[in-house]
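A single protein chain has been omitted; all remaining protein chains appear in their positions.
Labels run A, B and C following the written order; every chain starts at residue 1.
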Amino acid sequence: MKGITIKFGDVVANNNVDFDLLKGEVHGLLGENGAGKTTLMSILYGLYQPNAGEIIVKGEKTTIKSPNDAMELGIAMVHQHFLLTPPHSVTENIIVGLKSRGLFLDLASAEKKILYLAEKYGLKIDPKATIADLAVGEQQRVEIIKALYRDIDILILDEPTSMLTPQEEKALFATLQSMVKQGLSIIFITHKLHEVMEASNRVTVLRGGKVVGTVKTSDSSESELAKMMVGRSIIESVEPKASAKNPAILQLKNVSALNNAKVKFLKDLSLELRKGEILGIAGVDGNGQAELAEVIAGLRKVQSGEIIMDNTAITNAAPRKIREWGLAYVPQDRLNTGLILDYSIAENLILDRWYKDEYSGKIFLKQEKMKEFAEKVVTDFEVKTPGINVPVNSLSGGNLQKVLMARELARNPKVLVVHNPTRGLDIGATEYIHKQLVKQRDNGVGVLMISLDLDEILTVCDRLAVIYEGKIVSVMDRRDANVDDIGLMMGGKVAVASEGKK
Amino acid sequence: MSVLDVVTQTRNKLRDVKFFVPFASASLAFVVGAIILGATGVDVGKAYTIMFEGAFGSAFGFGDVLLKTTSLLLTGLAVSVAFRCKQWNIGAEGQLYMGALGGTLVGISVVGLIPGLAIFLGIILSFIFGAVFALVPAVLKVKFGVNEVISTVLLNFVAFLFISFLLHGPIKAPGFNPYSPEIGNASQMPIIFPGTRLHAGIIVAALATVGVYYLWKTKIGFEIKSVGANIKAARYAGMNITKSVLVTLAISGGLAGIAGGMLVSGVQHVLIEGISPGYGFIAVIIALLGRQHPIGVAIVAFFFSVLMTGSETMYRSLGVPSAFSMTLQALVLVFVLVGQLFVVWLGKRKVGGAR
Amino acid sequence: MKSYLKKASVVAVIAALVLVSSMAIVAPLQIANAQGGKQLKIALVTDALFSDGGWGAAAHDAAKLLETKYGYQVAYAESIAIPDIEATLRQYAQDGYDLIIAHGFQWGDPAVKVGKDYPNTKIVVFTGLVSSNNVASIFPMQQEGTFLLGALGAMMTKTGTLAYVGGDQYPNIINIFEGYKQGAKLVKPDIKVIGTYLGDFDNPAKGKEAGLAQINNGADFLFHVADTSGHGVIQAAKEKKVYAFGAVLDQSALAPDTVLTSFVLDMDKAFDQALQMVVQNKFEGKIFKPGIEVGKGASGDGIVYLAPFNQLDSKVPADVKAKLQELTQAVIDKKILVPERIKTTSDISATAKLGDQTYTITGISSGGKINSATINSGKSIKFEFDKAGDIELTLPKSVIDGITVVKAGDKTVEFQEISSSDSASTIKFVLPEGSSSVEISGTTVVPEFGTLVAIVLAALLVGVIGIVRFKGALLNLGRP
Partner (left out) sequence: MKLAGETEAVIIGIIASGIRLATPVLFAGLGEKIAERSGILNLGIEGMMLMGAFGGFIGTYFTGNYVIGILLAMASAGILAVLKGFLSITIRTNQLAAGLAIWLLGTGLAALLYRLTFGVRTAAPSVELMPKIDIPGLSNLPGIGPILFNHDPLVYIGFLLVPLTYIFIFKTNLGLKIRTVGENPKQADALGVNVYKIRYLAVIVGGALAGIGGAYYSLVQTGYFLENITGGAGWIALALVIFGRWKSQWILVGALIFGMVDAFQLGLQALGTTLPYQFLLMLPYLIPIAVLVGLYKRTGAPAALATPYVRGER
């Protein structure tokens, strides 16, 4: 793949990327979130068309317009979210869409071939089982066999180990080795350093859509890879404020919770947030950040452990109650959980308090109260909008976030949890949001900022914790944070660095 | 929303081309209709002039248009309330019949003779009967997860058969026809335009329109609207989804019930089997085309009433089969649906996705 | 982008114009009927379909006849939904029609209502039972026609079971089938008559299934009054090779070797009479009840007759034809009464004991059953009923003859003698609400003497019965 460039709106996902894969090689593709790893591979698999650049497969220049073309060229991709049909059997899922001669399904011979492949690559699977009854690991094996069944030469795996247990991980690596021996070549997208070191022959590191470098795994080290992965770009940073002596406002004690695929994703996570501080949660997406935010906000059931806010237990309480006790939550998908798009600013602003007497009488909502409140917010938060009755979907990303923040902050909360608050915003809006967070911290609010953008954490937070596979691996003051160690920790290398726990 | 806001909103709505597409699509439907009419050997020009003459030409004709608008508006509002909360209520026809039953029971009882109270109580009971009948699919959905599209469609037929049973047995009036006894004249809606059949029901329909307009301004209205717009955000905001579903379908059923009550007390003065020529089904189309806004529903309801009354006149004087009006309504729906998608496609292309 | 849309709507307008002009040139006149013609504006409106080959079709043909005969222009409107009846009448009255022929009894009440608002529009309701100064009704005594059908069926049935299929349990249809039952019972008292109501006039599929079910149940004569659904009934009879009777129109054309005959309403005559009333403005707002006429267009005001047997004429034995003729005349001369019955009736019977002699009395009633019957000799017979309602009793002459008065408690009840033969006479009366017993007294009632006398009486009786049997054979009447 030469000079691949692709833009989504004004965001450049891949910027003139060169990537090559040798026959019989496991090639790691490493990078932080938003580095463009998955986008690059989606282009190879024909899901996206690049704006520029060309793809050469087995020596010939080709254009891949759809997954179908990719499969013809022998390229298959196992997505992070499996593409399977739960009520159908393993065999049916595998052979769907295959060019077949006969009219009738030939399940028998398909099953024979599946068992043969399973044998050959050490993937134990029962062709007759229905997907719905399979564990996540087994489902992944079905996805892999689905690719192998189509006699492919190149297999792309997108964050394959994110849902696997350690043993399943080992089994997967063994399978990859046997595949490579049979002449297959594998591209392995990950953010976990130890995986890259263990499984790949060569590694390409991406950051911000650009290739930082391609190295042979054997002659590089995890810290070097981490440095390439994380890199450093200094934005003017906010003066961190010591908060050691402030009392704790929010404590999580060995909290465990499941993710949407019913896999245990938060594993006895403990965390302490203090009043008047901004605690950043660093880590690569998919390590339990969303589950952490939802558990605090009451949107996800806590399996074990407890959460205490301002010494009242809020474990598994209703979101509305937690909110009344003083939690403010700005969710990651602001357009889905946070706001209602075809509502006006005024209506969105009272979404969390419409039942309060302040805003609704016996029967009718108090229109003037709503208008007053909306106008106050628009001025306080400098929201650029033609009017308060304009549907929110005509606002820019930045303004949307301001409206959402305004609503949450208007309840002058004790704890403010924000998840990727500045994702997809322009610089101006990002700085504005950061100023607001600092303002809250200064008047005593405990701010928990979960962000995929390490630089953002390093510029704003007083303290930061790194989350990896559903656990807090280390907490430190921002002053003594060192980017390389954080990179390693995000990649799964535990506490090699010198500093202890604060 | 202050008057200024309303004015600005409608002004830029008019400027915005989106506003004209539905009318262009409707006229396109008439063109295709003309082709079909031509094929039946009818002089199309004359047919369409008679059609509009029938609707607007005479006071009697226009009275009939408003009469049909009353029924279509009430059932249209009923379905639009349900759709606003994403509850697909296709059972307005059955709820209308139950409402008609409620109105009749008041009419034929002793209460039916007390002026003022009879009509008032008649409307209340129609609302209650319609609402309760709509609660059946609501509870089925909330408690057993039964898809309301299927349950409401099927319950329509259960309602027709139940009413037919009553009219052949328990509430059949002595004498010739399988009708209910005549309702007391205190519960008969007064004709407001002498010489036409238009009764005060049109006022009830207007009040209902205003009512629904303000419903969305009430506390429960806001909750219903939010559950419909984005159920995830609503759930996070702590809104009670079950309550919203039940209240929405109750209101929806109730409004359809009132439409039934009006048909009995305003038009027929007795309950008969074929009381509604399918107003409940056309209401679904009106709610969709009216884009679930009370004023939009009113405009579309009026348009369809003109269509239906006009085709009746065409049938009477030119022998154009009544099936033509059904075909024309279907064509209008198809073309406007295509038009709506054309607008959405337009929107996407022009704005390029703001967020 | 806006220009694109402007172009689209301009194209639409041009297309419409082109279309309209082309239509004007071609303008075939297949359906459009011009408004001209004589000054009288007539309209025929009905809830039935003109294509039902029966009820609707007969009206359509009759109206077409008016057009050809007098040159009037008639506007037609078919399959009007029941709830739209009043609106349709009002619209035609509003358009200034002089005579509206409303075809169907459902049109009665709305006609009177609309008639009030449009005094100079004359409305004639066919099979209606309403009247006002500008609304008249023609309620043909259809049951007299079906009485003959029942008799004919009873005479020719081999399985002893007749059947009828009704579109819906409307009272004037019940009336038709009650007449049918009366005719059948008169000829063959032990006849079995089964009926089915479809609840649907436009569903031939259902009609067929109902007919087949009746044939499976032993019926060998099917009779339908169900408009389009009736076609299915005739098809069922044709399939299983049994006979069928048609309704309103001579329907033998539908199945020549199945439809033996049909009871026909001479609508040409009825519509013509209605038109004459209006033309000579001798309009009388009253209910006309024309009965039987010997044949189509026969003199007199009767409009109900039986269609000829067409191809199946050879199948009808001569004595049956004679008996049929005799019965027709008896009905015309009011020797046999075929009353209107608008409620379904069921058979009732009771046995009265006098000394060692028991007499059975049969009849039909729309409500009550007979609990007991006691003969007080020489004077009267007393009947106990469980409910009030219309009652018809067939009293064997051997029990009571020369009925003088019928009393319920102390109130005398008016009664009609429907038919009387040598062996029995049938009377019809209404048992008023609140009373549960009735006493029928007659000139000669079986006298009751001591046991000795009874023996003498028995001998006497034997003699009488002997004579009766001898005479009875002559008339080929059924056994008592």
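Observations on the model:
We take it that contacts are C-beta pairs under 8 Å (C-beta built on N, C-alpha and C of every residue); 3 or more make two chains touch, one makes a residue touch a chain.
What you are looking at is a predicted structure, and each value in this text was computed from that prediction instead of being measured.
Contacts of the undrawn chain with the visible chains, over the full complex, involve A, B, C. The residue from A:Ile95, A:Ile144 or A:Val284 that touches the chain not shown here is A:Ile95. The missing chain, though absent from the display, is touched by one residue of B:His168, B:Arg197, B:Lys243 or B:His293; that residue is B:His168.
Contact with the undisplayed chain is limited, among C:Glu67, C:Asp95 or C:Asp200, to C:Asp200.
Mapped onto chain C, the footprint of the missing chain covers residues 30-31, 49-53, 56-57, 60-61, 76, 78-79, 163, 194-200, 202-206, 208-210, 212-218, 228, 231-232, 235, 253.
For chain B, the residues in touch with the chain missing from this view are 36, 39-40, 88, 90, 140, 144-147, 149-151, 153-155, 157-158, 161-162, 164-165, 168-169, 281, 284-285, 288, 319, 321, 323-331, 333-334, 337-338, 340-341. In the full complex, chain A touches the hidden chain at residues 47, 66-68, 71, 79, 83-88, 92-93, 95-98, 100, 102-105, 146.
Basically, only the chains that are shown with their structure count from here on.
Taking the mean Cα position of each chain as its centre, A sits at the greatest distance from chain B.
Chain B and chain C have centres, each the mean of its CA atoms, that are 41 Å apart. Those residues of chain C whose C-beta lies close enough to touch chain B in the complex are 1-2, 5, 8-9, 12-13, 15-16, 19-20, 22-24, 26-33, 75-77, 79, 81-84, 86-88, 90-92, 94-95, 105-106, 108-109, 129, 168-172, 199, 342.
Those residues of chain B that touch chain A in the shared complex are 1, 5, 8-9, 214, 217-219, 222-223, 226, 229-230, 232-238, 352-355. Put simply, chain B touches chain C in their complex at residues 17, 20-21, 24, 27-28, 30-31, 34-35, 38, 40-46, 58, 60, 64, 164, 168, 175-178, 197, 263, 267-268, 272-277, 312-313, 315-320, 322, 346, 350.
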